[in-house]
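The complex appears here minus one protein chain, its other protein chains still in place.
We just call them A, B and C in the order they show up, numbering each chain from 1.
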Amino acid sequence: MTDNTHKEAQHLHRLILFSDAVFAIAITLLAIEIHPPEHWHGVADLFGQMQHKLMAYAVSFAVVGVYWISHRRTYSRLRRADGVLDLLNLAMLGLLGLLPLATELLWESGSAPAALVYVGLVTAIGLAHAVAWGYAALFGGLSEPMSTIEKIYVLLRVALLPGLMCSLTFISLITRTPWGWLGIAGVVAGLSMVNRRVARQAAAPAAQTADA
Amino acid sequence: MTDNTHKEAQHLHRLILFSDAVFAIAITLLAIEIHPPEHWHGVADLFGQMQHKLMAYAVSFAVVGVYWISHRRTYSRLRRADGVLDLLNLAMLGLLGLLPLATELLWESGSAPAALVYVGLVTAIGLAHAVAWGYAALFGGLSEPMSTIEKIYVLLRVALLPGLMCSLTFISLITRTPWGWLGIAGVVAGLSMVNRRVARQAAAPAAQTADA
Amino acid sequence: MTDNTHKEAQHLHRLILFSDAVFAIAITLLAIEIHPPEHWHGVADLFGQMQHKLMAYAVSFAVVGVYWISHRRTYSRLRRADGVLDLLNLAMLGLLGLLPLATELLWESGSAPAALVYVGLVTAIGLAHAVAWGYAALFGGLSEPMSTIEKIYVLLRVALLPGLMCSLTFISLITRTPWGWLGIAGVVAGLSMVNRRVARQAAAPAAQTADA
Partner (left out) sequence: MTDNTHKEAQHLHRLILFSDAVFAIAITLLAIEIHPPEHWHGVADLFGQMQHKLMAYAVSFAVVGVYWISHRRTYSRLRRADGVLDLLNLAMLGLLGLLPLATELLWESGSAPAALVYVGLVTAIGLAHAVAWGYAALFGGLSEPMSTIEKIYVLLRVALLPGLMCSLTFISLITRTPWGWLGIAGVVAGLSMVNRRVARQAAAPAAQTADA
């Protein structure tokens, strides 16, 4: 039994390492299709010609980065892994692997449908991640002890946050106004407040259990 | 001697990490040759033009994912590694590294011979994996204590399952009927039943040994 | 509390593994756009035609290598990680991911503006790394116990060294004189002396604290 527990922890460990490697490769491949222009005169012209590609790179890098952070945070609350989590995590990684393609679409076309496809993919990754977390925490019993409210709060945060952040970033970049960035700052500030409240609520029953 | 045991466990650890990295890179490279079409009008047209590539990507992602799960499960039952396992595992990874190429073949041609080459490669990877497991468990004495029946059962599952899954997926995709998916569901259900029975049979003599 | 400390150490561990993977991919992708020339006669002609690409590869490999060593050294002095360090480290990796592109720029154009962009990127990576270290050591309280002087010394070394090394390398390569290499040797020798002095100064108060 203890041997089994050890194995399931090992399973989680290997799942996380594999995911990290996929994240790292996806984030590094984002730049692989960016090539310098053939003709350019001076640094300003170079950046002028490449600005769409560099901006798409920056956005996608931020997206993968946010997902990596989100993945690290949620999976650090798991204690074990099982075969279903393997599959759900793979589905999320499979969508993530399409991000370099969507990034290329974004800078080549730059049209509204391209942005739609891009935001749709980012949202789909978030939903797939949320499904994996929801299974692990609510059905699979794979998480550390935490209240159902906290599990659902994490679920919603994981499902909605990346799509929201991505949309706000686009708003800032397209309208060339700081509203998107301010919105992100507001979301981050609000979340850190809610985070603390949820953590306190989660700590209270735990303390009671410890007292009992 | 204990130092040696420690080293062989370290060897296995490094073998697994290296394999995981190759799996992660192979799975992420599957999308690298997919580029958006030059001309497209609206999201529906975009997906229409890219459907073959996306389908080939999905199938190959599933194949690598299944192999990764299979690798994780079998190697979690090993205790040590040796030089022969290094070579056999490398042979399997060498075939796996050709999967992006076979995926490209699949979406570019889409003909029956291309599908044949693809399924052939998937089957070859499964056989190479089975050879590695067979050596490790039956000849190299590298596995944790388990009955010979269970070792052979794992061998057959590793050798046949991925090729079968891949064929059933193709059947579903090509005939556009749910029979392939139903077949996969049936195989998974059947296997989980056999898995439990084999585990019980394996546990019984172990308990007897523990009693004795 | 102990559980939390363990989690923050795990966080740092995963942050380092992820960064290592990005470093490894970035360093290996440097050569991916280098292809052999179509026509060449004999080995000397081959190297003659490829010398700019190989030199750019060597320089960029050295740059990523130096940053990896620098990252390894500074992060080995951290005890924990937090969300801000995640973001700052990601910003550094995002700049690092552009190095294959800047390398291509370097060998294709080879002009002074290309070298300027390249050195600018290398310097920007160093500054981003320094910001991450500065936050972790001076504001986030994430480092092992060390004096503020030592923290600032590490900060300056991290911020300035890679840009300096890169500039000296360019000077050697462009002027085809050994002055740049000699400069690097001088910097390395000087640093190892300062390193020892700072280590001694850092050890002294620690010893006093231990005595008290």
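Observations, loosely collected:
Here, a contact is a pair of C-beta atoms (placed from the backbone, for glycine too) under 8 Å apart; a residue touches a chain by one contact, two chains touch by 3 or more.
The structure displayed is predicted, hence computed values, not measured ones.
Screening C:F23, C:W107, C:W133 or C:Y153 against the full complex identifies C:F23 as the residue touching the chain left out.
Contact with the chain not shown here comes from a single listed residue; of C:I34, C:M55 or C:I171, that residue is C:I34. Across the entire complex, the residue among C:Y57, C:Y118 or C:Y153 in touch with the chain not shown is C:Y57. If you put the hidden chain back, the residue from B:I34, B:L93, B:L161 or B:V198 that touches it is B:L93. Counting over the whole complex, subunit C has residues 16-17, 20-21, 23-25, 27-32, 34-36, 40, 42-43, 46, 57-58, 61, 65, 68-69, 72, 76 touching the chain that is not drawn. Listed for subunit B, the residues touching the missing chain in the whole complex are 7, 10-11, 14-15, 17-18, 21-22, 25-26, 29, 32-33, 83, 86-87, 90, 93-94, 97-98, 100-101, 104-105, 108-109, 113, 116-117.
Definition applied: only the chains that are shown with their structure count from here on.
If you average the Cα atoms of subunit A and of subunit C, the two centres end up 27 Å apart. Averaged C-alpha coordinates give centres for subunit B and subunit C that are 38 Å from one another. The residues of subunit C that reach two or more other chains are 21, listed in rising order.
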